[in-house]
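Have a look at the structure below before the remarks.
The complex appears here minus one protein chain, its other protein chains still in place.
In order of appearance the chains are A and B, and numbering begins at 1 in each one.
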Amino acid sequence: MGARFVRRWRPEAEPTGEAVARAARERSEQERETMRSAVRRRADPRCFMAVPALGGLLLAGCATGRLDATDPIGPEAREIDGLMRLSGWMAVGVGIFVAAAVATIIVKFRAKPADDPDDLPPQIHGNRKAELTWTLIPTAMLVFLTIYTLPTVFELAREGTGPTIKVEGQQWWWQFSYDLDEDGHYEIVTANDLVIPTGKEVNLEIHSNDVIHSFWIPQLNGKKDAVPGRIHDWRISSDEPGIFYGECVEFCGLSHANMQMRTIALTPADFEDWRQEQLDGTEAAQAAPAAESAAAAGAALFETHCISCHVVDGAYESAAGGNANLLAGIAPNLTNLMSRTAFAGALYETYQTGPDGEYLRNPDGSLRLNVAELREWVRNAPDMKPARADNQQGMLDFSEVLTDQDLDNLMAYLQTLGSPPVLP
Amino acid sequence: MAIITDQPESPDLPDSSGPGIELEVAEPDPHGDGSTRTGVFARPTHATGWREWLFTVDHKKIGIMYGALALFWFLIGGLEIGLVRLQLWAPDGEVISADFYNQLFTMHGVTMVFLVIMPLANAFANYLVPLQIGARDVAFPRMNALGLWVFFFGGLFLNLSWFLGGGADGGWFAYAPNTGMSFSPGHGMDFYALGLQIAGIASLLGAINLLVTIINMRCPGMSLLRMPVFTWMILVVQFLLVFALPVITVALILLTFDRTFDANFFDVAAGADPLLWQHLFWIFGHPEVYILILPAFGVVSETLPVFSRKPLFGYPIVVLSGAAIGFMGWGVWAHHMFTSGMGPVSVAAFSATTMFIAVPTGVKILNWIATMWAGKVRFTVPMMFSVSLVAMFTIGGLSGVMHAIAPADTQQTDTYFIVAHFHYVLVGGALMGMFAGMYYWWPKAFGYHLNDRLGRWHFWLMLLGFNVTFGPMHIVGLQGMARRHSVYGEFDGFEFWNKIATIGYFFMLTAMVILAVNIFRTWGRYRRGLEPGAGADPWDGRTLEWAIPSPTPEHNFDYVPVVSDVDDFWHKKYQPDETGKLRRIAYGNDIAQLGDQHPHLPSPSYWPIVLAAGMPLIGFGLIYNLWIAGIGLLLLVGSMFGWTLEPATDPDAGHGHDGNGDHHDDHGGDPDGHDDHNGVLAASTANGEAAGD
Partner (left out) sequence: MTDTPTTAGTAAAVEPAEGDDPQIAYPRTEWDDYEIVPPTTSLSNEKLTMWTFLGSDCLLFGALISTYLLLRNRQPLSGEESLRAADLFDIPFTSVSSFVLLMSSLTMVLAVSAIARGEMERCKLWLLTTAAQGAVFIAGQVYEFTSFYREGLGFTVSISSSAFYTLTGFHGVHVSLGIIMLVTLWAMVNRGIIGPERAETVEIIGLYWHFVDIVWIVIFAVVYLIP
C-alpha cells in the first residue's frame, strides 16, 4: 500500500541548499533508491563488526533510526537509557565469561583421537564451595541491579509539574486534547501531532476508545498501554525542540503498523504561538466560507459525506461520541487540519518533503500542501491504509461517490481549516 | 559413537523392520478365549500397518507420533514465518496484505508454542520417561493415546481455520478486547480459543498421566534423587502443566462465551477490565515458558555428562534449581505487563522476583559448564547441539535479565528486542535441546543413527542461520522496530538488519531441509540394509534406557531393573579399581537386556482416537451450529462408555502374578549402592509373567 509515496523523513538530516534544489525535481524512483542505500550505508560500517549473537547488546554502536530508544532526548528516556546500558554491559560481561568458558571447553577439553576410550577424566560429582560461589555471585549482581532499578520505577511513576494532555488511542490513530486553563473543557483537540513545550514535564492521561494500544515516543520515554476503561498516567519531557516520532506498539488489529504519531517539542514562545493559532483556527472554522467559492462547494460536500464522523467546529466531545460499543466509528477532529504535519495516523505528510525529508517551500517561504496524497486519501482511504470500514474500523472508500470535481472542491475546503504548523 | 562401533551389537536387530511385527508372533491369540468377556466391541489385536499406529497404546509409538506431528507443524509454522520474513525484506513490503500478515504471525506463534515445542517435549517424555524409570509403560496407556489423538485433532482443528475464513489474527497472547467479535469478526479467534482448549485437554491428560507414572511407577531403588535429570525436569513440567492449564482453560472459556454466547467478560462498555485476560493468560503463560524450556534443560543434563564422560556436576543442585525455576515461575507473570498500567508497587515487586529467577537458571548453566570442564568431550552431533544450547540460551537469559528491569522493559517490550530474546530462549534453548535429544535418542527409538555428516551440516547451518536471523533483531529492536508491524518505513533505518534476518531465515530453512533429508535418507538406507544398526548402548550412556536393546522392544524391559545409584547403568560398566580410579569392567552392549521376553502388554484400543474425534466436532458446533456439537458430544459420551466397557483381551487377566509382594516403596534402597550391580538381572520378578504365555 502507499508505496508510491515517500512517507517519512529523517529529522536529523539538515536541509541543505543542494537538497532544496534537488527537491524541485520530481522524486524519481532512482532517487528513492539512492535514499535507501544511503540509509544502508549509514547503518553498515559500525554494525558490521558486531558479532551477530551479541550484537544487540552493543547498544551504542547502531543508532540510526528516528525511533531509537538508545538516543534519548528527555530526562525520563535518559534515565531508562542509563539502566539499559548498565544492564547491557553487565550482560555482555557475563555473556563473554560464559562464551569464554564454552570456547575453552571446545578447544582444551576436547577428546583426542589418541585417547584411550576407557580412560575416564576425573569424576567430579560436585563441589559445594564452587556451587555456593556461583549462586551467591549472580545473586549479588542481581541485588545490585534491583537496588539500582527500583527508585527509577517510582521516579517514572511520579506526576510531572507541567501541563496535562489527554491522549486517546483508537483504531488506528491518536488524538490529543488540551485543557489549558483546567476548566474541564478541552480547548484544543488535535490528532497525530502531540505538541509540547520544551523543558516542561508534560503529564499524559492515556485513554483508549476501543482496544488496547500502547503509546511510545522512544526518545522521550518508555511505553505506556492505552487500555479501554482505564486511565493511565504517564509523563514525557524534551530538553530541546524537535520532532520525535512514535507509534502504537501493542498489537491493535489490522492496521497496527500504521498507527503512528509524532511529538513536536516547541520552545515555550513557539508553543504559545501554536496555542494561539489553534484557538484562532477554531473560531475561523465556525465561520462559513465565502459563498460560490470552491471551498463553499467543498463545505457542502463535507456536510453530506464527512460530518457523520469528522468534527470541524473545534468543540470537544469524547471521540467515542457516546458510541456504546466503543467501536472506532469516529474520526479525527479536522478543525485545524492544516496545522498538523501528518494525516492518516501520521502515515502521510501533510506538506511535501524532499528526498532527505526536509519540507519543501514555495518561493515565498510557505509550505507546499501534499495535495496528491491528501486527495487520494479522501478518495480511497482503504487503499492507502488497511482498514475494515464495513466494521466501523477505518475510513470509507469514496472513490465511487466523489467525482474529480468534488475532490477538488473538498481539497479547497480542507485548506481553509487552520493555519500552517509551527515547526521547531 | 565412533568409540563404540567396534563392540558387538545385539545380533537380531539390523534387518528387522520393526519390533512390533516380531513380537506379534508371540502374542497370544486375543480371541482365543475372549468369549467370557463382555464389551461393545472387541479390542483390536496387535495389528500391523496403519492400525498398529492408530490404535496403539504403546508409549513409544505414541512418543514417536508426537514427534512426527510436531515436526510436521514445525514445517508449517516455519513456512508461515517465511512469508513474514519476505514481507519485511524491504520497507513498505507488499508481499502480503496486513490482514494475512497478522494471521501469519499469530498462527506462527501459536503453532510453534503449542504444536511444536510442547509436543516435541511430550515426544521425548512419552518415549523416555518409562524407560528411564524402568517401567513397562505409563500408568494409563489408553489415556496416553487419548492425549495424543486429542492433540492431533486440536492442531488440525486450529489450522483448519486457514481454509475456513482465515487464521486467528490477535497475536498469540490474544489480548482482549481486540479478540472480541466487534474487533475480530472472522472465525479465526474462535478456532484459536477452541483449538487451544482442545490442545490443553490433551496436555492435561498427558501431564496427569506422566506425573502419576513418575511418582508411582519407578523401578525398585529409583528414589527421587536417583532419577535421571531429564525425568526430573519432565516431572517439574507436569506439575506446571497440571496447575497452569486450568487457568488458560478459564481464560479461553471466557473468550469463547464472549464470542459464541454474547457474554460480557471482555466487553469494556459493560464494565469489563481488559487486564483480566492478561492476568489469566500470563499466570498460565509464564509457567508455560518453563514448560517449554525445562525439557530441553533435561535433555542436555543427560547429554553433557555422557559426552564429557563425567557425572553431572552437582546433580542435587541441578535438580533443585530446576524445581526452583518451576516454583518461582509462578511469581513472575506480571513482568509481561510492565507497561499495562499496573501501579509502581506491583511493577517493583514483579521486577524484583523476575530478577531472582535468573539465579537458579544461572546456576544450571554454570553447573553444565563445570560438567564439561576437564572432561574428555566428544563433539558428536547431539553434543554440538547441547553445547550450543548452553551458549545460546545464555544470551537469551541475559537479555531476559535486562527485561526484568522494569523501566528498561518499557523501552524493550513489544519491539524486536523482545522477539530476539524469546527466540534465543525458545530456538537457542528449547529447540536446540530438542534437536540434541533427537540425535541422541534416535538410535534407541529406531535402531540406527541419523547420518553424522548431514547432522553436522544441520547443526552448523542451524547455528549460523539462527544467529543471523535473531541476532540482528536485538539491534533493530533497540532502534525502535515494533513487533507485529506489517510494514516499516524507509526512513526508520531498519532495512539493513531485516534483510540480514531474512537471509538467516533461509539458512535455517536449509538446515531443516537437511534434517528432513537426513531422516528420510537414513531411514531408507536402513531399510535396505545399508545402514548399520545401533547397539543397545551406542553412546556409552548412563541411564536405564541404554540397558535395553535398540530399538526398544515393545515391552521395554525383560526384567524390571533394580537401581542403587544415580546413573546406575554407568556404574555397571565402570568400577573403581584398587587405587580408586574408575575402570571399565563391562560394555553396555554386553550387559544390556536381550529383549527376548514376551510379557503381556495392554491391548490396543479403538476408543482413544474415536473419543478424541468428538472434540473438534464440538468445536465446529460451537462455531457454526450447535447440532454438530451435539453429534460430537454423543460421540464423546458413547466412546466413554465404549472405553469403560471395553474388554481386556488378555486371556490371563488376573493370573500370572507370582504374588511376589516384595515391596519397594522406600526411597532408601541399598544405602551404599556401588557393589550391588548384578542385582539388575537377579532381581527379576517377572518370571511368572513370562510363563503365563
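Throughout what follows, a residue touches a chain if its C-beta (ideal position, glycine included) is under 8 Å from a C-beta of that chain, and two chains touch if they have at least 3 such contacts.
Predicted model only: the values in this text are computed from it and were never measured.
From the options B:217, B:320 or B:633, the residue with contact to the unseen chain in the full assembly is B:217. Of B:68, B:253 or B:594, it is B:253 that touches the chain left out of the display. Summary of contacts with the chain left out: across B:50, B:261 or B:627, the touching residue is B:261. Across B:142, B:259, B:542 or B:571, the residue that sits in touch with the chain not pictured is B:142. Although one chain is hidden here, its contacts on chain B can still be listed: residues 36-38, 57, 135-137, 139-142, 204, 208-209, 211-212, 215-220, 222, 242-247, 249-251, 253-254, 257, 261-265, 267-273, 276, 280, 283, 560, 599-602, 645, 647-648, 650, 652-661, 663-665, 685-686, 689.
Following the convention adopted for this analysis, only the chains that are shown with their structure count from here on.
We define each chain's centre as the mean of its Cα atoms; on that basis chain A and chain B are separated by 40 Å.
Looking at the complex, you find that chain A touches chain B at residues 1-3, 6-10, 32, 35-36, 39-40, 42-44, 47, 50-57, 59, 62-70, 77, 79-81, 83-84, 87-88, 90-91, 94-95, 98-99, 101-102, 104-106, 109-112, 115, 117-118, 120-127, 130-131, 134-135, 138-139, 142, 145-146, 149-150, 152-154, 156-157, 171, 210-212, 214, 216, 218, 221-225, 227-230, 232, 247-258, 324-327, 357, 386, 388, 391, 393.
Interface residues of chain B, counted against chain A in their complex, comprise 3, 91-92, 94, 97-99, 102, 169-171, 175, 177-178, 182-185, 268-269, 271-275, 308-311, 313-317, 339-341, 343-344, 347-348, 351-352, 355-356, 358-359, 362-363, 365-367, 369-370, 372-379, 387, 390-392, 394-395, 398-399, 401-402, 404-415, 417, 420, 467-468, 471-475, 477-497, 500, 574, 581-584.
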